[in-house]
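Notes follow the structure.
All protein chains of the complex are present and in place, except for one that has been dropped.
Letters A and B mark the chains as written, and numbering starts fresh at 1 in each.
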Amino acid sequence: MSGPLHLWLIPLLPFAGFLINGILGRRLPKWLVTTVALLAPLAAFGVALYTAACVYIFTHIQCAPSCPFCAPCSIFQPVVESLGTWINIAVLHVDFSFVLDQLSLVMLLVVTGVGFLIHVYSVGYMSDDEGYARYFSYLNLFLFFMTILVLAGNALVMFIGWEGVGLASYLLIGFWFQKKSADDAGKKAFIVNRIGDFGFLIAMFLLVANFGTLTFTEIATKLGQDPGWNGGVVTVIALCLMMGAAGKSAQLPLYIWLPDAMEGPTPVSALIHAATMVTAGVYMVARTHVLFDHSPFALGVVATVGAATAIFAATIALVQNDIKRVLAYSTISQLGYMFLGCGVAAYSAAIFHLMTHAFFKALLFLAAGSVIHGLGGEQDLRKMGGLWKKLPVTFAVTTVGVLAIAGIPPFAGFFSKDAILYAAFLQGTNGKILYSVGLLTALLTAFYMFRLWYMTFLGEPRSPQSHPHESPWSMRGPLVILAALSICGGWIWLYGFSEFLTPVLGARVAETGSWRLLIPYTQYSLSLETVLSIIAVLVALEGWLIADKFYRRKPTRPASLAAALPSGYKLLANKYFVDEFYGATVVKPLLGFSKVFLEWVVDVGILGGAAWLLGGIATFAGAILQRWQSGNLRSYAAWLAAGAAAVLLFLLVPWITVLAYLAAIHLGVAGH
Amino acid sequence: MNILFAQEVPLSWYLLLSAVLFSLGVVGFLIKRNLITIFMSIELMLNGVNLSFVTFAHQWHAVKGQIFVFFVMMVAAAEAAVGLAIIIAVFRARATLAVDRIDRMKL
Partner (left out) sequence: MHLILFLVFAGFCLAGAINLLLQSHPINSALSLIVVMVSMAVLYLLLGAEFLAAAQVIVYAGAIMVLFTFVIMLLNASREERTLGSRAALRVGFPAVVAILAIIATVILHTQGLGVARLSDGITSTEELSAVLFTKLLLPFEVTSVLILIAILGAVAMAGHEEQGSGIRDRGSEGTGKQ
């Protein structure tokens, strides 16, 4: 390395932004707050880019001195930067270490880049809000923790970031804390996250117990050395990690917090609940993939959970009427895809889908925010329509986003979804089942996304608002940039993205398909991958056609279908009553138990009773002892005499002999 | 009859007498209702103790025992003087010598 990389700057700059805006923000002028808030992620992004350039150029010069970009180079060594020892007890040695390797580099660029764009968007979106400075300080705090999570070299530092992003999420969901629904949503998110974190903690404990270390590279080394490490403890650890990931990334059964998290401002939904925080679970699974590789059972569980979540959420999204809810369930569904990718050991494909999803989902959320802003706060799809003339830029970018998420080439979503589905198909019989589920979900995804597109922008205007206006350029700029990324972002797959990640994530046959393109373009053949890709595209187009039929050509069709299947519609519209189910089985018993046991028995009974008892004893004893102080000389004298008798008794009677005498009688030795 | 003319008395009898005098003094302290009589019981107690001191002085042929009795007498004299002065003062304040009536210091 040419010099120290100063990775610690990447978290530090957002943290400085958090401190400045958090402590002084209310007193600073608005332009200063904005500058500080925007400089932080921009600077972090800059450092990340600089780091990437340094490392990339340095390694490629060594590979091909004449042309650094000519050939892929695999001697990119991970950069480990240790900021000091944290724990050093017996076997366990944990540092504050940051690691920059290919995986963290990709994530870092996505997080800081998309984060910066969303910061810029927020300037326009939140410009009228009273908590402007507080909002940006929270956003910077989130970036701080997220970068720590991404850069972490061991599980414990990752856990700091993990918990921290949960905290930031809570703060931001409940940003408009005067609304009770926002408060509740924030609490729900945090608590459900914590349930998942329990799994993460157990996994960490097991890691320490079995491997003696929490550093990812050391765990990989230890697993590689001993071929007997298959199944058993490794499965348990992997499943516990999956539990943590399910909580953070909103998979079954811990997804319930994400739709409620839409109570927060829309840029927050874009950043945290689409692009970055919810992907932390996927990132974590990719980081610890060696454990999953050694446990086929855990991989199967991951894949199944992912696929089930994908289709589950997609079905719910079919009938939602709130624009943000549709996008939220869509996020859950796409996260399911990512976990499906991880579950078939196609980690690079999953990370790639993470990246493209960050682009188009953030785009969709921000566009939705633009629509909401333009309509003055309206979020109900049934009250939108005909906006394509009034909000042209928003319409254009939303179209790009919808095409991307539906998986239509050459937009970004096509490449990533295709890679995951291909990898799933290759995985044997189970894989084919997962493939079909994924394909069905793709159909549903296309359908509901185009439904959203039709209902929002096309058709007759149904909104009571008469003058919807386009957003300011501070909001439109990031939209355009994200749209561009959604178009071009997928092409990097053809330029060896999976090879780039292979040293970290392991080589998988599925990712080296024939679509791969090296400059110059050579050839492609009608391979299995090509066939599957064509099927996927056809399915997506079919979804578009159905949506077209339902929402443009025959607008009464949805209503009549819903009337024909009333119970089915009700089930989907009420999200399968999962929240109610959890409420009845978990929340109510817990509250009841708290009330009966903790409040009445422990708090009032035991603690209150103990306090009452102590007071009672003191009062009672005092009342008794008070009567002793009568002022009567003779009673005093009597007690004096009694005391003297007692003293004499203790002094003059040889207790040893008395006790020995009694003991002797007891044992029948002395015959008295 | 011859027994009565014995020349020896076991010292334990003296000690027993001393103990009985002491206990009678304590009983008097408990029973009596007149301040002065209570004070006299105290003197009785002191006398009982003096007797036991002299007995032991005789036992060990130690002069110090008798000297101690001497000191006890001196202190008893001083105590009697001051105590009676206090009784007079109390009588001036309360106009009664009945111990049960002088209980103004109770809680």
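Descriptive notes on the structure:
We adopt the following convention: contacts are C-beta pairs under 8 Å (C-beta built on N, C-alpha and C of every residue); 3 or more make two chains touch, one makes a residue touch a chain.
Please read all numbers here as calculations on a predicted model, not as lab measurements.
Within the full complex, the chain left out of the display is in contact with A, B. Only one of the listed residues, A:23, A:53, A:488 or A:653, touches the absent chain: A:653. In the complete complex, the hidden chain is touched by one of A:210, A:474, A:530 or A:632, namely A:632. Interface residues of subunit B facing the missing partner chain: 3-17, 19-28, 30-34, 36-37, 39-41, 43-44, 47, 50-51, 54-55, 57-59, 63-64, 66-67, 69-71, 73-82, 84-89, 91-98, 100-104, 106. Counting over the whole complex, subunit A has residues 627-628, 630-632, 634-635, 637-639, 641-642, 644-645, 648-649, 652-653 touching the chain that is not drawn.
Just so we're on the same page, only the chains that are shown with their structure count from here on.
Once the centre of each chain is set as its mean CA position, subunit A and subunit B turn out to be 92 Å apart. If you check the complex, the residues on subunit B that touch subunit A are 26, 29-30, 38, 99-100, 102-107.
Interface residues of subunit A, counted against subunit B in their complex, comprise 626, 629-634, 637-638, 641.
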